[in-house]
Structure formats: structure tokens, C-alpha cells
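Just one protein chain is left out here, and the rest sit where they should.
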Amino acid sequence: MRFELKSITRLVNAGALALAAAVATIPAQAVEDRPAVDRETLVVAVEKEFQNLDALVTASGDSLRFGWQIYDTLYGFDLDGNLVPRLATDLQISEDATEFTYTLREGVKFHNGDVLTSADVKASVEHILDPASRSTRRPYFAPILDSVETPDEHTVVFRLKQPDGAFANKIAGYLYIVPGDYLKSLASPEAFAQAPVSLGPYQIKHFAPGGGELVLERFDDYWGEKPEIKTLIFKVIVEPVSRVNAILRGEVDVAVVLPFADYARLQKEEGLEVIKSPVASPLYVRVYTTDESSPLAKREVRQALSHALDTRSIVDSVLHGVGEPLGTFISRHYPYGSDPDLEPYAYDPARARELLRQAGYPNGFSTTLNVQGDMPRDLPEAVAAYWEQVGVKVKINRLTYAAFSRLNNTHASGPLALSQFTNAIYDPIHPVGGAFARDGSWSDYYNEQVESLLAEVNAKADRESRDRLFRAIGQELHDDAAAFFLSEFYYVFARKDSVKWDVQRGSGFLNFRNAGWH
Amino acid sequence: MSGFVLRRLLSATVTLLLMSLLIFVLVRLVGDPAHLMMPPEATEADRELFRQHMGLNDPLLTQYGRFISGMLQGEFGNSFHFGVPALQIVSDRLLPSLVLTFSALALAVLVGVGLGVIAAITRAQSVRQLVALFSALGQAAPPFFFALLFIRYFSVELGWLPTGGYGSWQHLLLPMTALGWYSAAGLARLTQANLEEVLASEFIRMARIKGLPESVVILRHGLKNAALPVLTFAASQFGILIGGAVAVEAVFSWPGFGSLMVEAINQLDFTVVQAAVVVSTLLFILINLAVEVLYALIDPRISHE
Partner (left out) sequence: MNDIVLGTSVLPGPRAPGRWRVQLRHGAFYLAVGSLSLIIFASLLAPWIAPYDPTAINLGNAMKAPSAAYWFGTDTLGRDVLSRTLHGGQLSLLIAFIAVALAGTIGSLIGILSAYFGGWIDNVVMRVVDMQYALPPVILAMVLIGVLGPSTGNVIAVVTIANWARFARIIRAETLSLRHRDFVLLARLAGASPLRVALTHLLPNVRHTFLVLLTLDIGLIIVLEAALSFLGLGIQPPTPSWGGMIADGRSHLEHAWWVSILPGTVLMTTVLSANLIADHLRGHRPTGGQHD
């Protein structure tokens, strides 16, 4: 077999380049601004499969997509993250923050017709605590919950083993209410995931095997304001480029978690509204400061490395402008607890080198930065490049998410780990406690002042105290350069112009209760 | 014949068992799912509880015994993440992969063999060059590269076809082409080579001397001899397409088998990984067996080793 291919190679190359040129020069069509299905339906493209529809068991990362559509909690969060009554009409907190009493609303119906009583709340808690459920929420409740009492059908009293000022937030963020009788009727706790029943504004109509699609239908006996959209279709499109393409082609009405790189050009698309919304979850480099042998144990070294980073440039280029430099660990977008005037360290490489010299490292030093696969690709390299400028050599160690989780959980991801800590309960205690308390699960940091402030804030349930105390914590974390704060983390959403939808601010929760068509 | 099949089935079983052992060990080496399944706030005690409930603390031999006895009954345990039987998840994702694979193969065979035949019998140099260009292009570029270009051009720019997903023939067209082009290219060259060789052989000259019409010569004698390697090739492609089309499945959001395996490994969902690998090995073995039987039937001169 012989090919007479004198010009084949040339043709192939010419062909590829021509294709590329054609691809680059033909202008894109504007987005068709009409419903993908009809005006009673909203099609939303999400970025990850749905794993387990039991919101009491599955991880936050999974449930934050469907949780607020199908389920409801005793108190919930409004669009800005303030606690508002939902299934409960009243909440009384004891002075010492160990007793939380909720009064339930009357006449609330579950999807299966059952009526809400305090027994259902107790059953929901038991579902979380039952080891056979394998619930990921168990660690939030088991250590502190002493008992759940139901003195009458409309009263629930939570008694805690120790004060927890953020408990009301945990109830609002984690305790979805499910019918107790239905739970009891199931063969095993796992069976709930196959046919979940709750009392949110939507019920499940169809769940594709493998979690690739979730179709929800409006629940007409919902106790609260019924949503405008009758059918909510979640389509899973994992590949970011494909998700962008889907909204550009009008195949979906809303697309979530779009790549930062596409933000600028999507803004120019007619027919599309692009929203960047902060999720109150900082992108930061976690530092193992408790290792005395490491240069990073010294405050001056950490301050030096903070001065060496030009976070404004990093946000503008690597994050394509989708982000905000931040001065401390507590995001500005919490409803309370952050000081909006706290500035990050100024970009000052000269000062950085000076501080390093003072700390005893005139020639810098070498270190390792652990990164997991989900992070923006170029971010660690940009950080390493800035530190290299002041003499600190960084080896970037890329790990799979599984490996990274394990190392983080077992405190083996030092000395530096690029991390992000999501907000699930609209109170800074969750990330701050986890990342900077002495016994925080992702903490290798110890600061006496922070520790005592944390002890104080745990005992206070009122908003003003928590605000004051967290501001103080934030200031100390900044002054001590406890970690390297790179940017606020944002989500990029896109919706067709005629879609009415207010994004939930300051968290990753998807909230479609207010969605509709103009 | 039956002895041949029996012997092959026996080796197939051995392969399957070896594979199950391999994946059982490998997947446990990759990591500990407790760290993934539990939130960061969990203590080691919480994770221990989880491991206990998943049966991961039992001695390895016990776990393997459970796995094998379950496998023989078609029971692979529940997925760690989804909570439903692992086999169910695997079979749900198998259908889209089979659809994609068979379509890509069908395209490859029709287009590849067709072009190969044309190129072998034509006298027009330009036709041969065009076929050569088609093959060269198809084999030089990775399928995921084509996939990206196709979507960009045919979906987003021209709007002719959807950008991804699964549901209608329109969803199938682009991924099928991106995958199938590579196989079609190989098949075209293979067919052309074999057919040319056969057509030039003594055997064919005899047929022509006998006075048989050209079309009969080509179709009956030529193609029949060229068919066997094509069959082998198609079979080999099948196994690879099922598990190997991961990048294409990812780009097109095709809910297929390859991406299921990747996700399951990423999430350390042991039961699903085990089930997926066992099922795909089984399929692969069955297809190979079918091909070998066909091979032997078509050409009894093949000596069985």
C-alpha cells in the first residue's frame, strides 16, 4: 500500500489552520432570549452530578444545589444571609446559649400530606445522628447536642452540652426537616435517598440515574409563598466550556459556576445577564505555623510573604477580575463579623525582603505548596512567581482532591496548602473555627488571643456580640499574617435577560424560590 | 468447535478473576474514602465509624471474599456516594456508552470500509489522495481535540447541533463523529491495504481467469478475505471505545461509562469502580470471544493454539 501523498502534510496543516481561523473569525450569534422550554419552566445548568438527594446525609457541596428547593428548615436565611423564620415562627435562646426553643408554625404540610409536628423535627435530628445513616452532618451535632425535647406538638427544645452561639445558624444551615412517620416506615435509613419527602416549595418529579438530571415540580400545598416557576429542571453539564456553550445556545435558561475567564466576554453577549456573586469563602494559602522549625513559624516571615503578593494583580489577571483582595479570613459578605475597612497588606517587595532579612533569611528559603485539582489552574503559579521575586523558592505539589483531603484532614498538608473554605451557615465561626482554632480540623495554627476570642464568641448568641468579637478576631488574623489571603471567592452565573432571579448573596446555596420570567 | 469455545471461556473466567483481584487491590491503594465522604469537621472517630459501616475495617481477605461471592451473584454492594446498588449505576451508564460505541463503530465501518474499498479499486489518483487525507487527519489528531473544535464550530457558531447531553440523534452526531473518525481512518487504511493485496493475489487471478464478473470477484472473494482483519480491528476498537472515550464523554457531557469510572475513582467509590471494571472486562471478553468464534467459522484454516 503506498500513498502518493506529496502534499498531504501540507494540506493537513493548512486544513487545521484554516479551521482554526474560521472558528476564530465567524462572529457568534446573540443568545436567543426565550425560554428553553416554556414560561412555566426553568432549565438550570449545574456543574456537578447530584449524588444523594437526602440533604440530611449528603455533603454541603451536593445539597446546596437542591436543598432550598425541596426542603425547608426551622429558620432559614434571607437573600443576604440574615436569619428569618420559616417552619418556626419564634426562637428563644437562653442567656448561656445552651438552650434553643423553637415554636413551630401550624398547618404545614409535607409533600406526602403529613402535617408538621415537633416529632418530625426530633426524627430529623435522629436521622442525622444515627450512625447507620452515615450522615456527613453528624459531626456538627453529635459533639454538642445533649437532647431534643418536644414538650408539645408545636414546641422543640434543643439542649446543648456546652454553649454554642452559632447553633441557630447550624439549625438553619443543616437541619432539613423530614416526616418522622415516613422515616420510620422505611426499611433502612439509606432508603430515604431513593424517595425523599420534605416540605419545601418543590417536590421531586424525576431523578435521572447517575445524577445527571433532576426535575422538580412545584408543591401546591406549600406553606409559604409559592414560586412562579412550575417545573425546575437541573441539567448537569460538567465540562465548563460545554456549560458556557449551553447558555450561549439558549439550551438552558440559567448556568451556574461558569469559568472566570469567560466573564468578560459573556458580559458582551446580547440577551444574557452575567452576575458575579461572592460566596463569602476566601481563597487562601493555609500555613502550618505550629512547626517551630519552619521559617513560616515566624510572624515577620509571614508578613514579608504577605507584602510580596500583589493580590490586586492576581485577581485581575489569574482570576480575570472575578474576585476581590481581602485583608483577613472573614469575608466582607457575611451579614456580620467583618470589618469592610480592613485592607490587605500593601504590595511592597522591598519591605518583604527587608522583613525576611530581619527574620534571618536574607537569601530567602525553599518551601512547598500543596494544591488540589479543583483550584484555578494558574493561581499557585502566580503566587510562586511573586514569592520567587523576594527569594523564596516554591515547589508546587499538585494533588488529586482525594489525596488533598486526606492530607488536610490528617494535618499532613504542610507547610503551605492552597485552600478555600465555604460558608454554609452564614456565621464566620465555621471557617474561622475550622482553620484557626487550636483544635480546628484544618488548622495548624495557634494564637492565644484568637483562642480566647473564639472561646468568648462561642458563648454569645446575639448578633452584636458576635459581630464585635469576629471583627477583633479578623484584625488579629490580619496582624499576625495567620495565612495568605488571596481573594474573595466568587461564582459566575449567567441567565437569559428575560429570566427574573435574585442570586443568594454571600454563599454557594442555589435559591430558585424567587425565580420567574419577565 | 465446542472444545474451542469451552477452552476460551475457561481462559476468559481466569482473566475476569485476575482482573477483579487487581482492581480490588488497586482501588484500595488509591486512598481512603472516609476522608472524602466526611466533612473537614469530622474527627477521626467519625471517620472510623464510617469505615466500620462501609465494611472497610474488616480484614482484606474477608472483604475480597465478600466481593467475589457477591460478584458471582451479580451483587456488587451499594455505591458509597449514591447509596443505591453499584451495579445499577454501572448499567445505567452503560447504555449511553453502548449507544455511542456502536454508533461510532458503525460509522467507522461504513465510512472506513467504504472509503477503503473505493480507494483500493479506483484508478483516480485524486480519490486515493482524498481518502489518504481523510485517514491521515483522522489518525493524527486526538479525538478530544476534534471534539472541542466540533462543538465550537457546529454547535456554538452554526447552531446546528446541541453542545452536549444525551437524548436524541442530534446529541449523538458530534460525539459519534469525533470518536469514530479515528477508527474510520484506521479501517480505511486497513481495508484498502488488505483489499489491494488480495486483489493482486494468485487466488483472485484465478477467479478472473475463470471468467467471473469483476463485481463478484471483488465482493465475494476480495471482501471475504479482507473481512477478517477488519473484524478483529472492530472488536479491538469496541473494548477501547467503551472505557477509553473519557475525554470525549467529558467534553460532550455524555453520561457514559468512561466518565463514570473516572468519577468513581476520583470519589474513591470502591464498589462502583469494582463493578465498572468487572462489567467492562466481561463485555470485552465476550466481544473478543464472539469475534474469535466468527473468525474460526469464516476461516476454518485458522489453527487453534
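By written order: A and B. Residues from 1 in each chain.
Please note the rule applied: contacts are C-beta pairs under 8 Å (C-beta built on N, C-alpha and C of every residue); 3 or more make two chains touch, one makes a residue touch a chain.
Note that the coordinates shown come from a computational prediction; the quantities given were computed from them, not determined experimentally.
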Displayed chains in contact with the omitted chain are A, B
Contact partner of the left-out chain, one of B:Ser79, B:Ser183 or B:Ser253 | B:Ser183
Could you tell which one of B:Gln63, B:Ser91 or B:Ser236 touches the chain left off the display?
-> B:Ser236
From B:Leu22, B:Leu60 or B:Ala124, residue that would touch the chain that is not displayed | B:Leu22
Hidden partner chain, residues of chain B it touches = 11, 14-15, 18-19, 22, 26-27, 29-31, 136-137, 139-145, 148-149, 152, 179, 182-183, 186, 189-190, 193-194, 197-198, 200-203, 225, 228-230, 232-233, 236-237, 239-244, 246-247, 250, 258, 261-262, 265-266, 277, 280-281, 284-285, 288, 305
Write the list of chain A residues that the hidden chain touches.
-> 1-6, 8-10, 12-13, 16-17, 20, 23-24, 28, 240-241, 244, 259, 261-262, 265, 313-314, 316-318, 373, 377-378, 381-382, 385, 396, 398-400, 402-403
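Throughout what follows, only the chains that are shown with their structure count from here on.
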State, to the nearest whole Å, the distance from the C-alpha centre of chain A to the C-alpha centre of chain B.
-> 37
In the complex formed with chain A, which residues of chain B make contact?
-> 30-33, 35-43, 46-47, 49-50, 53-54, 78, 81-84, 88-89, 92-93, 125, 128-129, 132-133, 136-137, 140-141, 148-149, 151-153, 155-157, 159, 162-166, 189, 192-193, 196-197, 250-253, 255, 259-260, 263, 266-268
How about chain A: which of its residues touch chain B in the complex?
-> 1, 3-5, 8, 11-12, 15-16, 19-20, 22-23, 26, 28-29, 49, 51-52, 54, 57, 59-60, 131-132, 134, 136-140, 142, 190, 193-194, 208-212, 235-239, 241-242, 245-246, 248-249, 251, 400-403, 405-406, 408-410, 434, 441-442
